[in-house]
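Note that this complex is displayed minus one protein chain, with the remaining chains in position.
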Amino acid sequence: MDAFLPRTLAEALELRAAHPDAVPVAGGTDLMVAVNFGRARPPALLDLSRVEELRGWSRENGRIHLRAGTTFARIALELRAFRPLVEASRSVGSPQIRNRATIGGNVCTASPAGDGIPVLAAYDADIVLASGARERRVPWHEFFVGPKRTIIEPDELIVGLEWREIAGPGSFAKVGTRNAMVIAIAGICLQLDPESRSVRLALGSVAPTVVRATEAERFAASAISWDDPARPLAAADVAEFGRLAAAGASPIDDVRGSAAYRRHAVEVLAQRALHWTLDDRRVAA
Amino acid sequence: MSTTRVTSVRDGIGESARRIDGVPKVTGDYAYASDLRVERMLWGVTVRSPHASARIAAIDIQAAAGSPGVAAVLTAADVPGRKTFGLEFCDQPVLAEDVVRYVGEPVALVAAETLEQARQAATAVTVEYELLPSVTDMAEALRPDAPRVHAFGNVLRHIHILHGEPDTAEVDVWIDGYYETAMQDQAALGPEGGLAVPAADGGIDLYIATQWLHVDRQQIAPCLGLPEEKVRVTLAGVGGAFGSREDLHMQVHASMLALRTRRAVKIAYGREESFHGHVHRHPSRIWIRYGATRDGRLVAADVRLLLDGGAYASSSPAVISNASTFAPGPYEVPNVRVEGTVVYTNNPPCGAMRGFGAPQVCFAHEGAMDQLAAELGIDPIELRLRNAVRTGSVLPTGQVLAGSAPVREVIERCVAMPLPEEEPTAGRDPISYPGGAGNVSRGESLQRGVGFAVGYKNIAYSEGFDDAAEATVTVRPTADGPVASIRTAAVEYGQGLYTILAQIVRTELGVDEVVVEPATTTENDSAGSTSASRQTTMSGGAVLGACQEIKRALADRPLDEPISRTFTYHHRKTTELDEHGQGDPHVAFAFAAERAVVEVDVELGLVRVVQVAAVQDAGRVLNPQGATGQVEGGTAMGLGLAVMEEIQLAEGAIRNASFTDYLIPTILDAPPIVTEFVEVPEPDAPFGVKGIGELATVVATPAVVAALRAATGRALNRAPATPEDIVGLRGPAESGERAPIPNVPGQKAIPEYLGLGLGQQELMKARE
Partner (left out) sequence: MVRTIVNGVEHELDVWPGASLLGMLRDDLELAGSKNACEQGECGSCSVWLDGDLVCSCLVPAIQADGAAVRTVESLADGGTLHTVQDAFLRAGAVQCGFCIPGLVVATADLLEREADPSDETIREALAGNLCRCTGYQKILEAVHLAAEELS
């Protein structure tokens, strides 16, 4: 097994193009499980952990650019303005995992249970891909095409995630059978966007990829009193929102949970998240 | 040396003496079996069956043998001696020969220069299987047309207990209950491992993690075609066991590779292999009926109990017997029928796990007692107090409970413990809600519930076993005062046994400096297994006896040269069960009660255990800190079975053989545990002690699930109670038809009637 240790992004992209079978590794928290269990034997590793340009974040003209190699620990510490992102980051594994696992790795692995992905979906984020030749932005829903499948090209690396900053409350929640260290049985991210009077609801672990529950979103957007933050939503409307959210899921039975429970959990989480974001909106006003 | 120094010794019995093996454990120097290494050692890897039931048509080892770094590839044909082993019956192949009977069964061995090379070569071993019909359901296994796991049929043992007249007793009220428990894994943090070093005399030196050195040797030697003296077993550091190290794991395998290659061989399982490499807790199905008078006096109990033993016997015959004798609970019931069966299936083998059959039946009898209380309109605690056994009670086996049995006090003190204060539902740290780090709650739909359970089990081995323990104590004079050393083959795997033994020596001989020497078969005779909550009594008794002999010898002379005494401690004799399940099968009993307070998010079905109050009948507490540590750890293990632990099987294959999907409690799942001990000395026991290790695990599961029932109003009759059960998406487990009673020649395990070769019983009988 070879190992390549680039120090700059340009170097990394060169190596990526020259050795397409070298597996890129940043935090290693997904890849090394497969290597340790003998399920993966990459002919070479492309170690991205030294590329400083892949770490950190910036804000420009209302757009956030979060670089792919930023760890969940750093996100939880520095991106406090993005509450759902922080909540999702804090829910990832343990401190040990959060100190290594990166948002880019989470996206690249593309598990439907990846904790960062529902947040990116709710933010309508773009995945920024780079190769030696070009840089392109792919909307999240075009990037993920199946469980652990993306449209990344063999000569590309994920360099960052970008989204338009939304001034509004949001929330992330995920269900597991114990109180820590769980792969989500079901997860959601809800984000209100008062400026466009829209609602975003992303669902994780309940479909082959993370999905947006668009019917539930439309319903909530029309039911919410956008002009009057103090006005609560009728209980029947919250209930309907939950039902539509659950209908937006297409879960399976697996070793972690049943499809029926997953649908149920989505319904409950969606209702709660709606309450919380509307409460937060009322309090902020 | 003067015995009047006894009163001034520190860290003697009754004190929370620091662990004598503690320092290397915190510095990282403690050598566990998986840490061992020697120059030029080879790594061994096991090839395992992917099928639950298949004929082995052919094994091709050519490619593997030619792989880089490979020193040997072995199959069943290479087993030098006896082809099978087993704790009770030698029905388990060292390596599968004609057929495989469970997913994970060892089929071939590879030794290579590096672990990576061994793993690579293992994937190159090609085995041609012809699938055979399999039976993976314990009720199915009883059907006459079920595929036979072994030629003689699927019933391994059936226990029949008949006491009084349960069929004609006068009863005012009957209740019927049905309960299930899943397959649980011991999940000791330290996976299996060890080192086998070939010796110049043709023998083998083993350094392994195990629970009983001598019974290992007894099984290993015949398989290697060696006399026992040529198999020398030394204990390496054990990272927990809880029953999973009672059976052989890598011992014969590593030895075979070492003898073939004439080089040291190390085998160390990873977590996934560990799940396949040891026995699990028997899943159970229990039909239980209680009959009582209207004022709450138990008149009759009728229990049908079915355990899934998996593909090989392990210690299943003892587990079903134990479980059957405890099935009606720690209550005076004049009329009892218990029918307990353990069957073979093509599921992974089950055997010893902390509690040894008692957790399963305790889950059922405590659930049933709550049902009865509800039916009678009597407070569930009052119902238990009214029926609790005491010293002098006659148990369902006809055994008179001769030892201490402060059951009423245990129950009363448990329920008297202050309940945790009510907590505000809103405004907490999000991580303190059920669901913890998932951020799923701001205090919605929280319900508290309180549940209670009392249970009991035996101390030491039963049904006529003489699991004696030997120990040697030596005292030598030095310039700085006398130093004592203890030589024992007893295994320490974390519970603090060696510390206790040192405390005994300090108190008895007034010597501060005490050392416990490495445990090996060459220096010691058997101390018996570290299991069955027996070692404080048995090895403690042996050390005490040796100390007393030293005291007598030094009564009127000074210590001017080393003095050594060896003592073998035997517990009192017990008997087998007769054709009605009557006898005097158990040495002694210990009782425990727990009260669990849970907080349930009833919409999501998520649980936070708020507090467990535990009271245990300990006889005498020799190390308070160590004893509470055992109760706390045992409670967490029982809590795991209550809400999250389950080996999930599909066609006999474990679907969740990893810590990602086999969930054990994290620190965020573990509640504050408040512990008290009732100390009524056990007569005839050293210092009046009883064992501690298992009881908390026995009662924690039913206490937590009872609390969940109280919080949700649901008839949760299955452990674990998952979120689906708690929200009601899945209803209670269906009882179906009561399992039919098999036709058996008697109370013994079937292989015994067929003369199929004994295991640890031989060791016991040989010592008489």
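Quick notes on this one:
Here the chain labels run A and B in written order, and each chain numbers its own residues starting at 1.
Simple rule for what comes next: contacts are C-beta pairs under 8 Å (C-beta built on N, C-alpha and C of every residue); 3 or more make two chains touch, one makes a residue touch a chain.
All of these numbers come straight from a predicted model, not from anything done at the bench.
Annotation: of B:L195, B:C223 or B:V238, B:V238 touches the absent chain (contact as defined above). Contact with the chain that does not appear here is found for just one residue of B:T123, B:T391 or B:S432, B:S432.
The omitted chain makes contact with subunit B at the following residues, 16, 18-19, 21-23, 25-32, 34-35, 37, 116, 186-191, 237-240, 242, 268, 270-272, 429, 431-432, 436-437, 493-496, 625-626, 628-629, 632-637, 658-660, 664-668, 670, 672-673. Touching the omitted chain from subunit A are residues 1-3, 5, 25, 27-29, 31-33, 35-37, 41-42, 44-45, 47, 49-50, 73, 93-97, 99-100, 179-181.
By definition in this document, only the chains that are shown with their structure count from here on.
Distance between chain centres (mean CA atoms), subunit A to subunit B: 43 Å.
The touching residues of subunit A, counted against subunit B in their complex, run 36-38, 87, 90-91, 171-185, 187, 255-258, 260-261, 264-265, 268-269, 272, 276. Contact residues of subunit B toward subunit A in the complex are 119, 123, 270, 272, 431, 434-442, 444, 603-606, 608, 643-644, 648, 655-656, 660-661, 663, 665-669, 722-724, 727, 729-730.
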